[in-house]
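One chain of protein is taken out of this complex; the other chains stay put.
Here the chain labels run A and B in written order, and each chain numbers its own residues starting at 1.
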Amino acid sequence: MCPEETRFSARCLVRLTVNGQSHELEVEPRVTLLDLLRERLQLTGAKKGCNRGECGACTVLLDGRRVNACLVLAASAEGCAVTTVEGLAQDGRLHPVQQAFIEHDAFQCGFCTSGQIMSALACITEGHTGSNAEIREWMSGNLCRCAAYPQIAEAVAAAARDMSASEAA
Amino acid sequence: MQDFSYARATSRAEALALAAEGDTAILAGGTELLNWLRIGIAAPGRVVDISRTPGMDGVEALPGGGARIGALTRLNDAAQHPLIQHSYPVLSQAILKSASAQLRNLATIGGNPLQRVRCPYFRAEEPTPCNKRAPGSGCAALHGFNEKHAIFGWTEDCVAVQPSDPAAALAALDAVYVTERRDADGRRIPARSFHVLPSEDPTAHTVLEPGELIVSIEIAEPATRSAYLKLRERESYEYATVSAAVVLDLDGEVIRRARIALGSVAMRPWRLDEAERRLQGQRLGGPEVEAAVDAGFAEARPLSSNAYKIRLARNAVLRTLNLATRAS
Partner (left out) sequence: MKTSGDPITRLDGPAKTTGAARYAGDQALPGQLHAVLVPSTIPAGRVTGIDARAALATPGVVRVLTASDMTRVHPDLDKITCPPLATRFLPMQGDQVLYEGQPVAIVLAERLEPAEAAAAAIRVCYQRDAFTPPETAPAEPPDPAKGDYSKSSAVTFQKGDAAAAIAAAPVRLAARYTQPSRHANPMEPSAILAAWEGDRLTVYDAVQHLPAVQGALAAVFGLGADKVRVVSPHTGGGFGAKAFIWPHEILTAMAARVVGRPVKLALSRQHMHAMVGPQPQMTHDLELGARPDGRLAGLTHATANITSVTDDYVEFGAIPSRAFYACDNITTDHRVRRGHVTLPTFMRSPWDGPGSWALGSAMDELARRLGVDPLDLRLANHADTDPESGQPWSSKKLREAYEEGARRFGWRERPRGGTRDGHWRIGCGMADCSQGQARFHSTARVRLAAEGAAVVESSFCDIGTGPATVFAQVAAEALGLDPRQVTVRSGDTDLPYSGPTYGSGTTLSTGAAVQRAAERVRGRLAALAGWAPEETTMREGRITRANESRTIQEVLGAAGLPELSSDGAFDLPGGAPVDMGEAGAPARTFGAIFVEVGVDPELGLLRLRRAVGAYSAGRILNPRTARSQMIGGIIWGWGMAAMEASHYEPKLGRWLSKDLAGVAIPVNADIPPEIEVAFVEEFDARSGPLGAKGIGELGATGVAAAVANAVYDAIGIRVRDLPITPDKLLAA
């Protein structure tokens, strides 16, 4: 056996901070971040709409950047901070993006909504809310079959205004 | 997904060493590999995660005016780097159109050209006649649904296309993939010949050898007059039907040199050599431009259902020439 081979392991110890809480779990390497969140941590806000990176329903923030949780191995996320939709509201107060989604009726069935909201939050912090067209392009990684698209774009614009106003205040 | 064992490389040397082990897949962004594992396109016993290998990401200016992009640079970071945005708009645009914002936060510039074909027969979960999935099984797309398949360089053994947008831009830029290997010297592989045509090997995707890692991508002189056009049914987040990358070098209104690569028309980004040759010395907007571009399509051959792609690609080139002219 060559020395490199010993570096490969069949089980991985994964330490993660999820919504501010530390977790340490042993997983098979094939376990995805999405399945870890949903099946091991019972955080079912992130949804499995395609499991291929084709719909965006599983969008979470990984070290502050939006990613498809279905395309991340839990083992690869070792040491990372994960934010899911469950981590946005503070002390029962909705996050401005959540509030804007409700005000603008930016969802119907709600299944894509967790991913839309995480993507919207990232879209705003990335600074891609300069125009309606820019918002729509940067929100196109999140499919919505109920097709609340115009309302989603409105909600993102409104939340961006809210968040910059509260930052300025 | 079959079970596999996992290791994370902590240095480039270790990445090369682990990647050289047999039956090992390399994980960078993971946006393709995880789907290959799910579909059964790949079933390695081992996965080496190189995503955190130090010193393999970031964009830097090369002395003499070029740029080097670390292979592990995430697509969004590469596209939005000021040097790429300003000096290589064709590449920045191609990257931004290549996938969703989420995917671009995961996928890397070195991994993206390694994506495999989008042929629905190749991507099927069920056994399918496909020489890339099961060598010798044939090509179901040849007489099947091939609306989005090749118009250049196909054979009866494979009619699929390489879908990478960045790869098309890199081919137009005459970029070089810089590789390293554990047991041999690294290579400098021109982007325009990085992918393998079916006439060479219908089962192959790229010229990379097992265990060979792209460590960076180098581009020579800036290409401010350049543009990328991606055509598809929906406005965003979809693979191209046809894409065009154009890099222009102008002397006033006269084309000193035009470089044109088409994406999603062949198993490799397709440089329109004959058109490039004929465009040299032509005046922009002149009547000879169309004829020159048409000459580049002399060797195009349609499949049963995709003759429209020839016209589409030709029109895309003409439009992108205009876009590149206006860029600066």
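Here is the rule we go by: a residue touches a chain if its C-beta (ideal position, glycine included) is under 8 Å from a C-beta of that chain, and two chains touch if they have at least 3 such contacts.
Keep in mind it's a predicted model, so treat the numbers as computed, not measured.
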item: Partners of the unshown chain among those that are drawn; value: A, B
item: Option from B:Arg12, B:Arg118, B:Arg277 or B:Arg301 whose C-beta touches the chain left out; value: B:Arg118
item: Options A:Leu43, A:Ala69 or A:Val82, residue touching the unrepresented chain; value: A:Leu43
item: Hidden partner interface residues of subunit B, rising order; value: 1-3, 38, 40, 118, 120-121, 123-128, 140, 143-145, 147, 231, 233-239, 241, 306, 308, 311-312, 315-316, 318-319
item: Residue ranges of subunit A at the interface with the undisplayed chain; value: 28, 30-31, 35, 38-39, 42-52, 54-55, 57, 84-86, 88-89, 94, 98, 101-103, 105, 107-114, 117, 132-133, 135-137, 139-140, 142-154
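Please note the rule applied: only the chains that are shown with their structure count from here on.
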item: Approximate Å spacing (C-alpha centroids) for the pair subunit A, subunit B; value: 28
item: Complex interface listing, subunit B residues touching subunit A; value: 1-8, 14, 17-18, 20-21, 27, 29-31, 34-35, 37-38, 46-49, 51, 99-103, 105-106, 235-237
item: Complex contacts: residues of subunit A adjacent to subunit B; value: 2, 4-5, 7-10, 12, 28-30, 32, 51-53, 56, 59, 62, 65-68, 70-73, 75-76, 78, 119, 122-123, 126, 128, 136-138, 140-142
